[in-house]
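Every protein chain of the complex appears in place save one, which is left out.
The letters A, B, C and D name the chains in turn, as written, and every chain counts its residues from 1.
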Amino acid sequence: MDAILLQILNGLDKGSAYALIALGLTLIFGTLGVVNFAHGALFMLGAFCAVTLQRLLSLSYETIDETKTDFLGNPLKVKTPYVEGWFGPEVGGAIIDWAVPLSVIIAIPIMVGIGYAMERGLIKHFYKRPHADQILVTFGLAIVLQEIVKYFFGANPIQTPPPDALLGVVNIGAAFGLEIAYPIWRMVYFLFSVAIIGGVFSFLQFTTFGMVVRAGMADRETVGLLGIDIDKRFTTMFGLAAAVAGLAGVMYGPINPPNYHMGMDFLVLSFVVVVVGGMGSLPGAVLAGFMLGILESFASTTWATTTIPGINQIIIYLVAIIVLLTRPRGLMGRKGVMED
Amino acid sequence: MGILEVKGVNKRFGGLQALGDVNLSVAENTVHAIIGPNGAGKSTLLNCLVGKLIPDTGSVMFDGQSVLGRTPYEINQMGISRVFQTPEIFGDLTVFENMVIPAFAKRDGSFRMHAFESVASEKDIVAHAEEMLTEVNMQDKIHMHAASLSRGDKRRLEMAMCLLQEPRLLLLDEPTAGMARADTNNTIDLLKEIKEKRDITIAIIEHDMHVVFSLADRITVLAQGTPLVEDSPEKIRGNPKVREAYLGEAA
Amino acid sequence: MNVKPDFSKNANLAATAPAYLSIYDMHAYYGESYIIQGISFNVHEGEILALLGRNGAGKTTTLRGIARMDDPQVTYGEIWLDHQHLHTMKSHQAAKCGIGLVPEDRSIIPGLTVEENLQLAQIVEPIGWSIDRLYDLFPRLGERRKQEGVTLSGGEQQMLAIARALARDIKVLLLDEPYEGLAPVIVDEIEKTLIHIKEQGITTVIVEQNAVRALELADRAVILDTGSIVFDGTAAEVLENAELRSEYLAI
Amino acid sequence: MLGLNKKDMTLLIVVAILTLLAPFILNPFPVDSGMAQFNAGYPDLMQRFVIFGILAIGFNILFGLTGYLSFGHAAFLGVGSYAAVWMFKLLSYNVVPAILFSVILAGLFSVLIGYVSLRRSGIYFSILTLAFAQMSFALAYSVLSNPKFNLTNGETGLQVYADDPQILHRDGLPDVPHLFGWAMRDNFLELKLGGWEFTFNNGYYLCAAILLVVFYLSIRLFRSPFGLMLRAVKSNQQRLNYTGLNPKPYTLAAFIISGMYAGLAGGLLASMDPLAGAERMQWTASGEIVLMTILGGAGTLIGPVLGAGFIKYFENIFSKINDNVLHQWFSFMPDGMEDFLVFIVHPFVGKGWHLTLGILFMLVVTFLPGGLVEGGQRLGRLVRSRGKKPEDPKDPEHHPKETPHVAE
Partner (left out) sequence: ITNNPTGGSVTLGFNVPQTGPYADEGADELRAYELAVEHLNGGGDGGMLNTFSSKVLDGTGIMGKKVEYVTGDTQTKSDAARASAKSMIEKDGAIMITGGSSSGVAIAVQGLCQEAGVIFMAGLTHSNDTTGKDRKANGFRHFFNGYMSGAALAPVLKNLYGDDRKAYHLTADYTWGWTQQESIAAATEALGWETVNNVLTPLASTDFSSYIAPVLNSGADVLVLNHYGGNMVNSLTNAVQFGLREKQVNGKNFEIVVPLFSRLMARGAGENIKGIVGSTNWHWSLQDDGSKAFVKSFGEKYGFPPSQAAHTCYVQTLLYADAVTRAGSFAPCDVAAALEGFEFDGMGNGKTLYRAEDHQCFKDVLVVKGKENPQSEFDLLEVVEVTPAAQVTYPPNHPMFGGDEASLGQCNNGA
């Protein structure tokens, strides 16, 4: 019982990551119709916003400690972060400790800015081009972004730990007499993604924005005839999607340390999630994200892998095949969206 | 017994009864016009004939065989061709290539793997296509991309593609809509000529009464998914109900 | 290719009324093909102008050029609307200035219901008729407000396209074959609507294959042939001039 | 001739000349010059050029003609390679049975995957093929390399061991892949002319001959009624249906043909270098095939081959330029200048070759929508229009393209 609940929780968590990435991807891919292979890179850039802030906050001045030596036998240079120098070790330490949540604040404008720049500078020339061209150009962009990050941060993963206060586990089953120890930060991530998903939904639901963008994707020309400057809205949409992807990345850092190719690892899966959910359907993307997360979680149990060897390797693809064959447009896809 | 027998066909879209108990019999080698107000279900009826839609109930027999449950290409192979209300052509291909495809379909059936002949060496097919293009007066546009034709030309091309197959039943959904008057007249002449030359049955949907009355042998008036009357053109013209519901002053 | 506009033909248009919409020496291309070869004409405030010509003459291209669509590319010329120069604008800006185009293929937006299609027109100021008023004009649309726009019948789509243009506060209505595919009674209806619209002071340019109908409605007419203007004058003149009618309109 | 029209015949002849003379063309720089780094005329890379060319030609038959974008074609490449190595293990190192079997097995796989995937179109089709390929990869990498039934030898890659049966192997035949004794890895001629060196490799010429055959077949196919039907599928499936043609068998046939081309490429890869690794089936490999095709120009005859060459060139040549080489190039400059130039170029070569590739992807697709082929055409037009009078054919006095009046 505990074990099953724990697997579901794990699935929810993995699902939140899938759902968040797929949500952003749906905004671009399902709504704007652009096959954005750089979406994973946006996720990665988000995570590196946190890394950067952490690095900035940890910028240090050096003092020489004569009593100790470094690996070459020279006197050891001790580094003290400026913030600790300015605010004292206590406050300064706390600021560094909270680097990841703090980065959410800086990540929003940065990611929106990146999204804007990307759309204005590149993507806008590709709305009318075939999907294949979009794949090529966004793939090129993804490589470039990755390589830039690699140039500055290296290929190795970089730890971005959560604040000490959010470290450790809680027993969330205690109230029911169950023993379900779950990491606090993963709970935070789940709640965070629910909040973002809710935010995006209400933005698109309670404003006509979503409808206009959908219409614009289906028929740019006609929407222009109705006095709507669709380009501006597309840009906004892209900024929003980039922010969603980036935030998903910022908060993901403490779960698994970011590295420059983490985006590519998620990219293919998130395309699968979006398509299984149904092109252009936000609820579909979220639902499929959670569904595949939980299924993957169950497929990794010993029971599952002993019953069907290797099932954990292929479960997502297997489910995708079954869903697509039985439900032609994915779980919640609407007719007419990207069918050719 | 007509070549096309539609019996008790019903089709619902959600709450909307698009076709309600439609019975229709089209006699061989006649032109049968279907007219009626917008949204009466005319195109829906054609969709049921070519396999685009499957009626909820009822039967559709063509030449004694049921078309229901067959795929569109099988139905076409039975001898039914259709011109759509919004032109369905191969936009990426040239006008010539558009014509060649039905020619192959007619000669070789639904699938043949002729991967190593060249199109140009299929003399009979090429000749056939060119001949038909001349007939519809489009020989000067033979190398244009179909997508860049004007709307009237697209319609003419689609009709030519259907005619080339020499179908036994030709379904035309507003073939002259948007066509210049001169071309409309040409189309009428063409259809008449073809009808004289070969055995062909035509079912035509049209709002242009000039076309309807020049061609039709019989007319069915459809309203709100059910046939209102079926009669000869003269009678229809005089029918007050039809005048009020449909024809307006055009009659 | 090297066709200069012949201004002698429209030399007489000037003085009568102040030009409201004015096209001066417009040239337009689709990619490499040179379609509109330098045309100039004026539309006066509150009048209905019929723009006529054969299939492929360039009527649609002209309207799209005026509405500042991305295609065709207008490479030269000026377009003025009420002292604003449209030729520097994009389509959405032209729309804000008061251009309303009803495209020939209706361009109902897939994925949106009838009502959403109308709401979409009212997102950006200036807003015209209320949606309820439009439903009064076209009750069929009211009945189908929750249906997806593209599943409407051909005629219903035409109504929706016109309604959508009126949902915006427009100064000039550009109609590309508004009668196409409509039942004769509805054509009568729409004609009445157009007269009604005219009474509201809206200027209209109508492209129509049914030239007689259009001319009966219009104040003035412009006839296009292969991208050049061959006639510019009153509607009555065309109806009287048999040569003109047979040469360019085949009526 | 050969059932081709004049233009196609010219193309075929040009391609034939280029492939047959590749050892010269690809080695334009003397061995000792600083530019020798850019020589690509060594057997392995030349083989790769043609093999990936074959792969891309096959992919283009599906994607370029029907518009169905398969994201799983690498699976067939992998299947072909495994099939070939199994033939080496079981029969002998002769490449003929290996290549035949790889084409057949890849064909069978594509029947299976194609039949299922083609029930959907558009992006759904792409994701289905991707899913199948990723499953194949996972199976090959771990599940099927389970010691109990080791079909793929997992991470290490399938290879021939001394204790393999090789029932048709006879003494005197080489212990490497060969064509009736003619070892693929051997060079039949090594020419030294002045500072230049040219290598003529058995394996390369086998691949080149096969390339010419399959290229010829693909030209025929493009121009055939079948090719026309495939383009019709891309253009309007509805109309095809209502014209009495069932699109399914056409697309399936195209899928199988392109799968077999991929299998052939896989078999050739294994024949040149008898080891089949699972990474060949990963989605990135499938993605690479897509990129090759688009980069070169989808739907054109020669484009995919160019695209394949382009990407493989970068992978093999640019990745090998290190700082050491850079310093040699710029050594004629004053020291400060030399260091500065090395500093500037450094991020784009060697371990930064991905960066350059990414930038080039973006540039090519942005400025040459039709891929490299379009670039070539533009160049051609430029050269041709030089000869003519510099007059604008389109009425220069009346409507110049840019005018102060019309803002685009």
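By definition in this document, a contact is a pair of C-beta atoms (placed from the backbone, for glycine too) under 8 Å apart; a residue touches a chain by one contact, two chains touch by 3 or more.
What you see is a predicted model; the values in this text were computed from it and never measured.
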Query - Shown chains that the omitted chain touches within the full complex - result: A, D
Report task. Using the touch definition up top, pick the residue from D:Thr19, D:Ser110 or D:Ser145 that touches the left-out chain. Result -> D:Ser145
**Report entry** Selected from A:Leu56, A:Ile158 or A:Val194 as touching the chain missing from the view
**Finding:** A:Ile158
Query raised in the report: Of D:Gly263, D:Gly277, D:Gly307 or D:Gly376, which sits in contact with the chain we cannot see?
Result: D:Gly277
Report summary line: Omitted-chain footprint on chain A covers residues 2-3, 6-7, 10-11, 13-14, 17, 68, 70-72, 76, 150, 154-159, 161, 168-169, 181-183, 185-186, 255-257, 259, 261-262, 265-266, 296-298, 300-302, 305, 310, 312-313
Query - chain D residues that touch the omitted chain in the full complex - result: 39, 42-45, 48, 138, 141-142, 145, 153-157, 159, 162-163, 176, 185-186, 199, 273, 275, 277, 279-280, 315-316, 319-320, 322, 324, 350-351, 353-354
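Going forward, only the chains that are shown with their structure count from here on.
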Requested in this report: Look at all chain centres (mean of CA atoms) and spot the one farthest from the centre of chain D.
Outcome: C
Report summary line: Here the gap between chain A and chain C, centre to centre from mean Cα coordinates and rounded to Å, is 48
Requested in this report: Return the distance between the CA-based centres of chain A and chain B, expressed in whole Å.
Outcome: 52
**Report entry** Complex interface listing, chain D residues touching chain A
**Finding:** 63, 67, 69, 116, 119-124, 127-128, 130-132, 134-135, 138-139, 142-143, 146, 283-284, 287, 290-291, 293-295, 298, 347, 352, 354-355, 357-362, 364-366, 369
Query raised in the report: Which of the residues in chain C end up touching chain A in this complex?
Result: 67, 69-70, 90-93, 95-96, 100-101, 103, 107, 109-112, 116, 119-121, 123-125, 148, 150, 164, 168
Query raised in the report: So in the complex, which bits of chain C are touching chain B?
Result: 30, 33, 54-56, 60, 104-105, 140, 144, 147, 151-156, 158-159, 177, 180-188, 209-211, 249-251
